[in-house]
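Note that one protein chain is taken out, while the other chains of the complex remain in position.
Now for chain A:
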Amino acid sequence: MAGKGMRCLSEAMRGLSLGAQTCRTVPVRTAPLISRRSMATEAPVSKITRSVAEKWTPITTVPVTVHSFPDLAPRSLETYSAKHLYLPLRRDILHLAVVYEGDNTRQGTAQAKTRWEVAGSHRKVRPQKGSGRARVGNKQSPLQRGGGKSHGPRNRDFGTKLNRKVYDLAWRTALSYRYRRGELIVTEDGLDLPLPEDFLQQAQDGLLTRELEDAFIEKYVGEMLGAMQWGKAHGRTTFITGEERMNLFTAMGVAGENGRALELEDVDVKDLLETGRIVVERSALKEMIKRHRSDLVTSIFLPGQKNTKETTMGTVVYPSSKVSYA
């Protein structure tokens, strides 16, 4: 009786199982469209996705305004490739470059004498036995005062390597970082600091002592950069020129608390990341980019083939005679 009952139950259970039903449509209860609304508060549709129909047009060039100095009047407009001045910030690459530069800047000239380099006789200081004191070899021993240094610093090269393309990318990333933050100011060629005529005349005539000259420049430059909001209170300013400009470099040497001036040859990635802003003359900027674009141009030239990777650099947009207007 009981066995029969069990069998009936198991049969009934088997009949209910999914496997027993060969084809079973799951009933889906569809609400009418008008009343289909969730009870929860609906979040607005995210704008981070974009319609497929909308054409994606990335920025290919970015504008660069060329200013006069020191009045900072906009004089002309140029465009640079986004790969030059509008790269995304890559802190890791900047870090690699700064460490690479730091390693290669180390002098590595520290050197201490080992026991073999310390001058003097290698005679045994005292007999091995019988003196009642510790056994000693010669006086150059590292244990002795005036002896050699064990494991001391030796002349060596601390330089590390970094792939050229990575370093060049870091350079342009640093420029892009400045550009995006509005801290890259491009000036006309011949960037120099104009000093007052009467001061220059008196300095040339020898009426001022060196201390007075320096004091004047310090005051003049301090006031000028202060008024421009470029001085000490605003994070100092780095001026970059293609060659040394006497007045600018002298003045920034004297009034160093307000900024610094660098020749193009002396600039590296770390310099571009320091101070509040970078002021660079346009030819120096072009040269910088030209020297640091190994990942953008190929070094292999085939006859009759154009370098397709070449990108626009410093194309003058205004003033230009070719501009047309609809």
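In the analysis below, a residue touches a chain if its C-beta (ideal position, glycine included) is under 8 Å from a C-beta of that chain, and two chains touch if they have at least 3 such contacts; residues count from 1.
Please note the rule applied: contacts and distances are computed from a predicted model.
According to its UniProt record, what is the protein name of the omitted chain, chosen from "Enhancer of polycomb-like protein", "Tetratricopeptide repeat protein 15", "Large ribosomal subunit protein mL50" or "[RNA-polymerase]-subunit kinase"?
For the chain missing from the view, the UniProt record says "Large ribosomal subunit protein mL50".
Which is it among A:9, A:110 or A:200 that touches the chain not included here?
Here the residue in touch with the unshown chain is A:200.
I need the residue numbers on chain A that touch the omitted chain, in ascending order.
Contacting residues on chain A, toward the hidden partner: 59, 62-66, 68-77, 79, 86, 179-184, 188-192, 194-204, 207-209, 211-213, 215-216, 219-220, 223-224, 227-228, 242-247, 249-250, 253-254, 264, 282-284, 286-287, 290, 314, 316-320, 323-326.
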